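In this view, the complex is presented without one of its protein chains, the others remaining in place.
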Amino acid sequence: MRPDGRAVDELRPVSFERDFTDMADGSVLVGFGRTRVLCTVSIEGDVPRWMRDTGKGWVTAEYNMLPGSSPERIRRRTSGRDQEIQRLIGRSLRAVCDMELLGERSITVDCDVLSADGGTRTASICGGWVALHDALARLVNAGELGEHPLTDHCAAVSVGIIDGQCRLDLPYAEDAGAEVDMNIVMTGSGSFVEVQGTAEGAVFGRDQLDELLDLASGGIATIVDLQQKAVATPPPPRPGRD
Amino acid sequence: MRPDGRAVDELRPVSFERDFTDMADGSVLVGFGRTRVLCTVSIEGDVPRWMRDTGKGWVTAEYNMLPGSSPERIRRRTSGRDQEIQRLIGRSLRAVCDMELLGERSITVDCDVLSADGGTRTASICGGWVALHDALARLVNAGELGEHPLTDHCAAVSVGIIDGQCRLDLPYAEDAGAEVDMNIVMTGSGSFVEVQGTAEGAVFGRDQLDELLDLASGGIATIVDLQQKAVATPPPPRPGRD
Amino acid sequence: MRPDGRAVDELRPVSFERDFTDMADGSVLVGFGRTRVLCTVSIEGDVPRWMRDTGKGWVTAEYNMLPGSSPERIRRRTSGRDQEIQRLIGRSLRAVCDMELLGERSITVDCDVLSADGGTRTASICGGWVALHDALARLVNAGELGEHPLTDHCAAVSVGIIDGQCRLDLPYAEDAGAEVDMNIVMTGSGSFVEVQGTAEGAVFGRDQLDELLDLASGGIATIVDLQQKAVATPPPPRPGRD
Amino acid sequence: MRPDGRAVDELRPVSFERDFTDMADGSVLVGFGRTRVLCTVSIEGDVPRWMRDTGKGWVTAEYNMLPGSSPERIRRRTSGRDQEIQRLIGRSLRAVCDMELLGERSITVDCDVLSADGGTRTASICGGWVALHDALARLVNAGELGEHPLTDHCAAVSVGIIDGQCRLDLPYAEDAGAEVDMNIVMTGSGSFVEVQGTAEGAVFGRDQLDELLDLASGGIATIVDLQQKAVATPPPPRPGRD
Amino acid sequence: MRPDGRAVDELRPVSFERDFTDMADGSVLVGFGRTRVLCTVSIEGDVPRWMRDTGKGWVTAEYNMLPGSSPERIRRRTSGRDQEIQRLIGRSLRAVCDMELLGERSITVDCDVLSADGGTRTASICGGWVALHDALARLVNAGELGEHPLTDHCAAVSVGIIDGQCRLDLPYAEDAGAEVDMNIVMTGSGSFVEVQGTAEGAVFGRDQLDELLDLASGGIATIVDLQQKAVATPPPPRPGRD
Partner (left out) sequence: MRPDGRAVDELRPVSFERDFTDMADGSVLVGFGRTRVLCTVSIEGDVPRWMRDTGKGWVTAEYNMLPGSSPERIRRRTSGRDQEIQRLIGRSLRAVCDMELLGERSITVDCDVLSADGGTRTASICGGWVALHDALARLVNAGELGEHPLTDHCAAVSVGIIDGQCRLDLPYAEDAGAEVDMNIVMTGSGSFVEVQGTAEGAVFGRDQLDELLDLASGGIATIVDLQQKAVATPPPPRPGRD
């Protein structure tokens, strides 16, 4: 039995609150249970010097935990872990973005964790995709882009082995004691973008790896459905801006 | 006529959402119009080495704007302006906290601006006070403190001169063009804690200073009423923690 | 009775030693009692990229305490307090400088505290104004500027409440124990540029604020007279440079 | 046909030069083709404060590319990529080290890349294991440890998809153009420690993932054989130290 | 003929102004022509952890140029050159200080250049020695030290080759164009502490080296005489401190 009563292949309640703030080009408060991440998207009409005149754009991400997002206060600094996570988020979102359709624009997806209860990096990818979809849809609606540059959904989830049992979507209490911790990023069409599995004080066999991949595929399919519902309507106009 | 239709002595809609997140010891999402700041309070049962064995505690604040809190993305770094603001917030809250009643505890009040439309530092003080009140009330309820250490309310508001007219609670659009910008911090009993007035490309006379102080006093009295309502009920128990 | 025998509305001995060093464009060693600050002015014939082609110049300040300026050695680093002070000095001097008359020049006023006995930031403003006046007068004398860009005097002084008594120009011994500490910046014509009052472990009422503002106005009028005497003669030629 | 004529499941020439330098407790120059990494192991007889009195030790790694290790000079700084890699190396080696047998000792495995031609992180793990084995064997030989704390081999290799073809052990020329890049870390007994697969501008299916895992397993088995040969003899005494 | 009319073996006017400021334990404004350096000495009654219980003290120096000390403003940062210089000053003063007589005290000699016209590092050593002598004399006078720990004078001067001619005590105008630049530190008894000679775009022979060493020895003998005169009387009492 899991601490929160879920089945091993069951996600926590997932929510996407669009335009939670209204200053950025896109803004989504994503929730996976008690984990909540504010994803905001900022678009600049320019690219770094080395990309000019290529006709292509670029997408990067930044990831940060607010000091009060954890019971033990977190110091304000960018740790190695944070950098590793933001590189992952950026690569994942770039995998489903057509940089030529995007044109010479620089996009930053900021993922600020308001409340951390495990799975903050995968929640960031899921919520970041929705915020990015909204920000780009606004450009399409405004006639600045001819076609929406996102080519597919992108979603992610954690899986892991706890007490020898494979489980989907680990909260902190499970994550902290997991023998194996794996983050999987997939597209809406079921292909892999990233597979990152780590054993902590244990190792894992090929059959366990297969079971974890199956669990993740199922969870991600559910998340993609929720993303589709979230962006089924066009992004609402923002007061004084749209 | 002000851009948002308010009278010169009228506050923007003010809201305090308690326990917006539930990891920290206290957490309030404060809103002044479109300005929204997440204030979280973390308590450590220890003080820095130089304060040990004094029997007294300490309160500091940190202030930060999220990158997506502004239409033009803000880089993640602590600017000189940020440091100046967090020193102000810390001094203000310390002015109404009895450090001997607090005992040897270190409190950090983190003010993370989710959406910035002027008055973020004064909103931080107002919301930080409510979050601090909740965090300390939890210690009192748990029997760890005999008496609540806050001796009075503490609230703040901005006032300024725009086109020669004195106005209360400036949003960004007014603040950016103000000839004089002033932040006032007061207690619930109507005394001053801080008076910070700055002329930008203009100077101001004694009579204008008096008018600004009157405007601020009125606004702060209203905010103190709202704080009282906010903390009229004890802080709600947090799932799995209280 | 004050520790140094002064009346509550009496300044410490104030001195301006022009061209104390002769490398910078302007250089003044300002003294308020044992507080001594070396103010040097450097002028560059260019402005930051974002100001080019505006026809306007810019004035900034840097503030620093030498390690040996205090009985307890001060580490070499720019603290948050230093940044807050240098922003204040810069704003104050800009308030009396006509940026169009200055033209596209960048001016840095460096305030290095040689000896710190309270009131270093206000002394920096008073001495910085004289050094800036000299540096710009040299440009006028050399025919590089048609008109002197300073539109008025700018001077500052600290006031505070000690043992319930309002006093002018606090040395360190008074400042350290003050209930209220206030720094006031005014022009030669008696308008306010900055009002910064802070209660430390106490609060203050409106009548006390009024008394402090009166004390400051009187002190600043005296300092402005001394500034006038200091710049009554043109800046002396520097060996090998003028 | 691969650029260097290898079969798709063939490793580059692999070499372990023990005690390449003789100052550190263990030192191995590992080569995978033109990729060469100097792995040195330093042992301190103490652990960080938070681990004291646990009876356990700790192993961390640092990874760095020398400026001249690449045709385009690399600036001396620790990038986010470097931090991500050194965290991977540390986790991998910890997975096969019994921290209780190690006792309260802190071990740092420094991996300095002398020549970079792809696969530097996996080479670092392979060479780091040999250097760590030597350093600990010296402690066993000296009677400071009763039993060798390494519980198994640990080796790693990169695999990837280039032009739709799965290949083992990618040099830079292949890595730079790979659609999918994967680093696999395994134990001598064939279990997984880490699986890190990343699509660059492409995605990959489950069958491709399986093929890559097969390729990696085969390569790692070969590397483990070479590690066994390398440590078959005890570490040679170092002049003036052993 | 030299630019300032001096003979090749003639020093610039040298001055030592004791207790130029009165906060530090010792304070000397040293002048070599237009070069002026404020040397202040701070004494702490403790040593770093690694020196405790050795019965010995330590002396370090810090060197810094004020931004306005040069016609072209100098940015506030510690450059590699600054660090090299402060290491030289520290080593030089330690060479004539008996660390056992000093006891477990940490001394910092801060050398802040107010005006830079060449020879700032050698002036710092000469003035630092006088300030250090005064600070330690105060400890002797107060009965905290039984014997003065300085065992000899320490003085320094620059020499160089300009247009093939060896010259003593180079101002900036000569230093900037020198083919060889040498800084010599000697004791009062005529022994060497440091010899640092550098060719810039030229090289030098053994005979030139000998000529430069002769020039320096003569100049340093003169400086030592001036130091002796400076410290012939005990350090004056400081208001409110001695």
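A few notes on this one:
Order of writing sets the labels: A, B, C, D and E. Residues in every chain begin at 1.
Basically, contacts are C-beta pairs under 8 Å (C-beta built on N, C-alpha and C of every residue); 3 or more make two chains touch, one makes a residue touch a chain.
No experiment lies behind these values; they were computed from the predicted model shown.
Considering the whole complex, the hidden chain is in touch with D, E.
Of E:Met51, E:Leu101, E:Leu209 or E:Leu226, it is E:Leu209 that touches the chain left out of the display. Considering the full assembly, E:Ala95 is the residue among E:Ala95, E:Leu150 or E:Ile223 that touches the omitted chain.
Interface with the hidden chain, as seen from chain E, comprises residues 80-81, 83-84, 86-87, 91, 94-95, 182, 187, 190-206, 209, 213.
One chain of the complex is left out; on chain D, the residues touching it are 20-24, 27, 34, 36, 38, 40-42, 44, 62, 64, 66-73, 76, 78, 108, 110, 112, 114-117, 239, 241.
Basically, only the chains that are shown with their structure count from here on.
Here the chain-to-chain distance from chain C to chain D, counted in touching steps, is 3.
Computed centre separation for the pair chain A/chain C is 51 angstrom, with centres defined by C-alpha atoms.
Rounded to whole angstrom units, the spacing between the C-alpha centres of chain B and chain C is 30. Contact of a single residue of chain A with at least two other chains is seen at no position. Looking at which chains touch one another, you get A-B, A-D, B-C, C-E.
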